[in-house]
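Only one protein chain is missing; all other protein chains are in place.
Let's look at subunit A:
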Amino acid sequence: MTQLALRGESLDRARMMRLLQDYGVYVGVVALLLANIVLTPHFVSAENFRTQAVQVAPVLIVALGMALAIGSEGVDLSVGSVMALSTSLVSLYLGYGPAVAILVAVIGGMVVGLANGSLIAFIGVQPIVATLALMVACRGLANVFLPQLKDVRDPTMASLGSGSVLGIPYLVLIAVALALLVAFTVRRTTFGRQLLAIGDSRPAAQLAGLPVRRVLIIVYVVSGALAAIAGVLATARLTASDPTSLGNLMELSAITAVVVGGTSLSGGRVRIGGTVAGAVLIQLLTATLIKHDLPPSWTQIAQAVVIIAAVYAARERGRR
């Protein structure tokens, strides 16, 4: 009885909040685009769009893995350090050819993910603690492998970083392909469904006989692999390996993209479209403020406002 009464009163409000959480990010992206078209000179140019897209690609790829981790009611803080580890491995193994170097880097990311997943699934360490440990360890390891910045001189890597087909940079194509792949996995595979069930109610998933450990481990292995790919692409674009600074605070940008995109931190939901839009929104926001010569501190404040808005919209959903 009480529940019905409650529903009646706050139905409109709850629906508003849900719509805001689900589609607010798209509205934000469109609004920013429109504002820029009107206000920013030279905004509408292929070159500008290309730059924005290339800049957002690594964050986007990392955020895909983060969305899976958050959907499983976890989080992966090690992604930034995995990017650093990846760049140092690329640099280290480039002598064997770019293909081998990239493969080693991605395998490195997967091993880190395996460590994260095992700590979480078998030992029962909380995801935030387990991945924090790996975050510190990987940054250290990356610096041991490659103590300082090193130029990456390799034609394949260079073309990966700046080449394009039909005017679309490889980086962007790869990011789009990965986003589609992850979206497909979440929507259409057994793994995707099991992941959502585990994130929503772990005890129920366990009693329903779901392979909870296996799913959690795969989540973190995939997240590690995606972060490593992002590291490779960032290396290719910068034509340099800098394990000290590459991927710094990347975990926070990725979490921001995921949360702004409407994936709730309490698990059970993964919105890939929203995550992509979330990453784009933050990128556009930064670019807009930079183009209007506002200091970087303004960008951070603007980001904070967006995050608070997203969390506020998600708050309603938390109470069910």
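The rule we apply is simple: a contact is a pair of C-beta atoms (placed from the backbone, for glycine too) under 8 Å apart; a residue touches a chain by one contact, two chains touch by 3 or more; residues count from 1.
Just so it is clear, contacts and distances are computed from a predicted model.
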| item | value |
| --- | --- |
| Name per UniProt, for the chain absent here [options: "MoxR family ATPase", "3-oxoacyl-[acyl-carrier-protein] synthase II", "Sugar ABC transporter ATP-binding protein" or "cytochrome-c oxidase"] | "Sugar ABC transporter ATP-binding protein" |
| Listed residues A:Thr51, A:Ser159, A:Thr189 or A:Gln300, member touching the removed chain | A:Thr189 |
| Full-complex contact with the absent chain, from A:Leu19, A:Val100 or A:Ala208 | A:Ala208 |
| Interface with the unshown chain - residue positions in subunit A | 1-2, 188-191, 193-194, 196-197, 200-201, 203-211, 268-269, 320 |
